[in-house]
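Quick one: structure below, then a few questions.
One protein chain omitted, others in place.
What follows is chain A.
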């Protein structure tokens, strides 16, 4: 039976919103919410207050595959436009810059301020095993529009019960931010919204995490590859 008294009813609906009720009670309250506008208002009111608790948690960047997957499930997928990337890849200058970036990465790490005066239209990051300088494993390109493409340069062997997670670090005081899981050996595109504005010298890394990714908002496993963003003018 659902309480008639408003305060009891509001508390019961709060328990429903939190997911505390058993199946039978939950079904009763759900039916009430569907029929009774006042009950529906109470449920949304609890939900609105509880958003304060949601907002105490750091937001987590979804993997690049999530949005296309939602589009595909709903049959609203549009073909992504890779033409800008195609041009970029075919641009010989870019290739030269990529290899030059290997050397520049170290310079940028030591003097990130050096690049701030540049008119930044894009960035390159060469990801290498920590402590190595001539073993690039992945390369990151950030186009002028802010979209990021992560390209494998070698095939990694990752244990079946592990995942590889991509991170960036803008401000050490805030800590690394997850850019989602990546599949070893497969290129990944991440939207400008997910990346945010990139700073010269910004750190990117790939870490080995438990299957499904780090259980917290921080990397928990070994750093596989790491590198810093250097300006690459692609005009």
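Just so we're on the same page, a contact is a pair of C-beta atoms (placed from the backbone, for glycine too) under 8 Å apart; a residue touches a chain by one contact, two chains touch by 3 or more; residues count from 1.
One rule holds in what follows: contacts and distances are computed from a predicted model.
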Consult the UniProt record of the chain that does not appear here and report its protein name from "NADH:ubiquinone oxidoreductase 30kDa subunit domain-containing protein", "Purine-binding chemotaxis protein CheW", "RNA polymerase sigma-70 factor, ECF subfamily" or "ABC transporter permease".
"RNA polymerase sigma-70 factor, ECF subfamily"
Option touching the unshown chain, where A:145, A:171 or A:193 are the choices
A:193
Which parts of chain A face the unshown chain closely enough to count as touching?
7, 10-11, 14-15, 17-22, 37, 40-41, 43-45, 47-63, 66-67, 69-70, 73-74, 76, 78, 163, 165, 178, 180-181, 191, 193-194, 211-215, 217
